[in-house]
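Every protein chain but one is kept in place in this view of the complex.
A and B label the chains in the order they appear, each numbered from 1.
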Amino acid sequence: MKTVHINRKINFENTLFFYLCNMHISAKELGLFLNGIVEGDASVEVTGPSKIEEGLEGTISFLAHPKYEQYAYTTKSSILLVSKDFKPEKPLNPTLIRVDNVYDSVAQLLDKFGGEIPQFAGVAEDIFIHEEASIGKNVSIGSFSVIEKGAIIGAGSKIYPQVYIGGNVILGENVKLYPGVKIFYNCKIGNNCTLHANVVIGSDGFGFAPLSDGSYNKIPQLGNVILEDNVEIGANTVVDRATMGSTIIHKGAKLDNLIQIAHNVEIGESTVIAAQAGIAGSSKIGKNALIGGQAGIVGHVELADGTRIQAQSGVNKSIKKASTALYGSPALDYNNYLRSYAVFRRLPELQQKINALEKRLAELTDNTEK
Amino acid sequence: MKTVHINRKINFENTLFFYLCNMHISAKELGLFLNGIVEGDASVEVTGPSKIEEGLEGTISFLAHPKYEQYAYTTKSSILLVSKDFKPEKPLNPTLIRVDNVYDSVAQLLDKFGGEIPQFAGVAEDIFIHEEASIGKNVSIGSFSVIEKGAIIGAGSKIYPQVYIGGNVILGENVKLYPGVKIFYNCKIGNNCTLHANVVIGSDGFGFAPLSDGSYNKIPQLGNVILEDNVEIGANTVVDRATMGSTIIHKGAKLDNLIQIAHNVEIGESTVIAAQAGIAGSSKIGKNALIGGQAGIVGHVELADGTRIQAQSGVNKSIKKASTALYGSPALDYNNYLRSYAVFRRLPELQQKINALEKRLAELTDNTEK
Partner (left out) sequence: MKTVHINRKINFENTLFFYLCNMHISAKELGLFLNGIVEGDASVEVTGPSKIEEGLEGTISFLAHPKYEQYAYTTKSSILLVSKDFKPEKPLNPTLIRVDNVYDSVAQLLDKFGGEIPQFAGVAEDIFIHEEASIGKNVSIGSFSVIEKGAIIGAGSKIYPQVYIGGNVILGENVKLYPGVKIFYNCKIGNNCTLHANVVIGSDGFGFAPLSDGSYNKIPQLGNVILEDNVEIGANTVVDRATMGSTIIHKGAKLDNLIQIAHNVEIGESTVIAAQAGIAGSSKIGKNALIGGQAGIVGHVELADGTRIQAQSGVNKSIKKASTALYGSPALDYNNYLRSYAVFRRLPELQQKINALEKRLAELTDNTEK
């Protein structure tokens, strides 16, 4: 499969590229395929998708977020995929297909018609695999990847180029490791996990013991990281190994890009964390939590199931009540923060009121005393 | 060009290194070269640059930021490059060269005299290039890089080692991809773009559809990323691909390190974004905006041209008026935030005033009622 071939002919006629869907289908057929209700001209045909705000004739767009509703009335798309419950406020041009869940239908469409994604398969020759590593069936491995001694790679996994898999790492089945992923010794990745480019799993936790002269001794970081099944982790995110024991990300959790997960953290099942959030050492996040972008959580706290943290908030204590919403740094109850912030905006005015009150009270005191 | 050569002789005499400029020039000659006005001894010569606060005899320093003016009076540098408008408050020692734009002049100097940057050229042998990739004239490719099927590499581009270029990626001319850059399938990079180490372009957008049991289904991310000409992107920054359509960074935009650009975001021409900022999905930033470090912008908003966002601010709504300045989380008008924050600092005092007012009013009420 190694094909080092320098094709020196320059081919720039083709620099305009289009994502090509293999789609050529009528509204009627789409309605059947998506189990939806067609409103309008069922015979209209589309050959690809476009965004609702940039809609083109002969394409299908979708409306899932209310902020985009305005475009429904102006789009030139021929078909519009909408929710069963959508009530247009004005007349609109496209044929509507009403479905139970717009996102699910989009996923169905893309599964069926999404073409042109280059497929990655096979085992490259220019790789390093230790002879004591175990490689499952139908594993793909890209160029310049390294698999160290004792690693076990589950069947169907795709290891893109330039990946590093340390000693004794265990990868489940159907795992995807995109280019540049680094996984360190003894870590364990569950089935169907997807790790995006340059993710680091199992780097040392940040632990140093202060010495009397102000310098630091490194505390060895000897635990590991465990990702359970169906975890997805975004590009350039880092999950540190535990000092002892394991940093654990439970099944179905979804982490965005550039996130910091410190040593011994535990993330609950199906919890979602947005980009650039950070969780300090030994904190435990419950199930189905939602953590906003750039939020921070201090070490050694526990957050109940369903905790929702607004972007940029800083959580500095444990939350025991499920589904609590938080905002601010340090974080308060979400609504309390908004109420306080509403007054914060008017603080200069409030100060003037207080000054006026003082003045009037002084006058009044003078008058009364006279 | 492949030279795997283990040079085992240890050569540590050379461990002290200096950046050597190929400079040996008088103030008079520099004045001519920079089209500037020389004040003081025009015969003094310099052989390299130094920072104004650490100025050394025989070197040239520059003064571009007012915070550094203090050092102009104490520096030992022999020549000081200053703005035409600079009015010294005290006497100073160096010969001055007055120019229209100090930064431009520094750039001119470095263009002329900056030497010693190791040049990167040629095509290494230990690479993987698919036979259906197209490589332009004078392209350099470093060791252990991968160029997948259908990729097109424009003339004069430099692909450093350990870069990954996915299927059908189109690179313009004179693009620089530093080591560890990963670009995914179908993305398009304009002419003269520079991507620093470990940048990720075209990773999946963060899109999941919630299911009734609390778990998530991945929404396929089938769009791409388009960088127009002259875009520069800092190390470890991530730009996610669009769900459908394109995430677009318009020409001349400059992004610093560790930034998150989510799916379907659009960044306007010549907009500058500082390190660790994050922009959530589908938001559009106008032209010539300035976004401070660690700032966050929620999804689905539009910011007008010239919007300026203070570092660490959190913008949660669209801004329609051009050149609006914002601060705070959630972000307010810049000056309003500062005014409110000025009162915030005195809140304990304000509370005491209110308590005192209440007490005095109660006394007064008592007195009046008596």
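Here, a contact is a pair of C-beta atoms (placed from the backbone, for glycine too) under 8 Å apart; a residue touches a chain by one contact, two chains touch by 3 or more.
All values derive from a computational prediction rather than experimental measurement.
Screening A:Phe62, A:Phe86, A:Phe144 or A:Tyr178 against the full complex identifies A:Phe144 as the residue touching the chain left out. For the chain missing from the display, the contacting residue among A:Ala27, A:Ile170 or A:Leu326 is A:Ile170, taking the whole complex into account. When the omitted chain is restored, the residue from B:Thr95, B:Asn264, B:Asn288 or B:Thr324 that touches it is B:Asn288. Residue-wise, the contact with the chain that is not shown comes from A:Leu361, picked out of A:Ala42, A:Leu56, A:Ile117 or A:Leu361. By the touch definition given at the top, chain A reaches the unshown chain through residues 123, 125-137, 144, 146, 148-150, 152, 154-155, 162, 164, 166-168, 170, 180, 182, 184-186, 188, 198, 200, 203-204, 206-209, 214-220, 222-224, 236, 238, 240, 243-245, 258, 260, 262, 264, 276, 278, 280, 294, 296, 298, 300, 312, 314, 329-330, 332, 336, 339-340, 342-344, 346-347, 350, 353-354, 357, 360-361, 364, 367-368.
Where chain B meets the chain that is not shown, the touching residues are 2-12, 14-15, 17, 19, 49-51, 54, 65, 67-68, 101, 103-104, 106-107, 110-111, 114, 116-118, 124, 126, 142-144, 160-162, 178-180, 194, 196-198, 230, 232, 234-236, 252, 254, 256-258, 269-270, 272, 274-276, 287-288, 293-294, 311-312, 329, 341, 344-348, 350-351, 354, 357-358, 361, 364-365, 368.
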